[in-house]
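To keep things clear, I will list the structure first and then write my remarks on it.
In this view, the complex is presented without one of its protein chains, the others remaining in place.
So, subunit A:
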Amino acid sequence: MTELSALWVYLSASPILSIVITIAGFLIASRINKLAGGSAFLHPVIVAIALIVAFLSLVGTSYNQYFEGAQFIHFLLGPATVALAVPLYDHLERVKQMFWPLIIACISGILTAALSTIAIVMMMGGSRETVLSLTPKSVTSPIAMGIAEKIGGYPSLTAGLVLVTGAIGCVIGPILFKALKITDHSVQGFTMGLAAHGFGTAQSFTVSSLAGAFAGLAMGLTGMLSAFILPLLVRFLGV
């Protein structure tokens, strides 16, 4: 027994354990999602987070200990964000064609998402940290976390809430499109990518490749513009 606990002490100090837990948790979560028919409520990322949090609480490992190893996976978010330039470049022709409608819709969407969030949280008496962590909720995670850090929210809280937002958008979006009689797939895709980032993009690709391409475009454009607009907006509002 003492040998076993000595081994555990050694393992929990090494980055390998965190990395193994993260990848294993994600693979199990993907399997669970597939079994549930790919439901947006059981998105692999959200299930993986729940599994890993449960495991860490069970064995009494703190988040800091876990992150010491998991940061090697986390680090890749930086180059992955830079990599978003490639799909954006691929759709450059479409962007040029619909440039102004897309820019106007994008900026309106970003302002609507941020202002409605700030207003609702403040009206319901949420704390300042909650407001600032929620403001970038519609922005794709790597960028949203950077924004949260810049404006004074908690990046880790933002990351989790961004993921929940994505799942909510995937549930509400199709219902709204039907109610508003929006049938154009490029409009549907762009709207999903703006409000529900990567989750919306993944779902749009199941509708049609046109919807998916526009969702990816909206995700990149929203991320880029939000990174410039939201810090200025928060400073301007004096939140």
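By our rule, a contact is a pair of C-beta atoms (placed from the backbone, for glycine too) under 8 Å apart; a residue touches a chain by one contact, two chains touch by 3 or more; residues count from 1.
Keep this in mind: contacts and distances are computed from a predicted model.
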Name per UniProt, for the chain absent here [options: "Sugar ABC transporter permease", "Ferritin-like domain-containing protein", "Murein hydrolase regulator LrgA" or "Urease accessory protein UreF"]: "Murein hydrolase regulator LrgA"
Chain not shown, touching residues in subunit A: 18, 22-23, 25-26, 44-46, 48-49, 52-53, 56-57, 63, 66-67, 70-71, 73-74, 76-90, 92, 98, 100-102, 104-106, 108-109, 112-113, 116-117, 120-121, 124-127, 129-130, 134, 137-138, 141-143, 145-147, 149-151, 154-157, 159-161, 163-165, 168-169, 172-173, 176-177, 180, 182, 184, 186-188, 190-192, 194-196, 198, 220, 223-224, 227-228, 231-232, 235
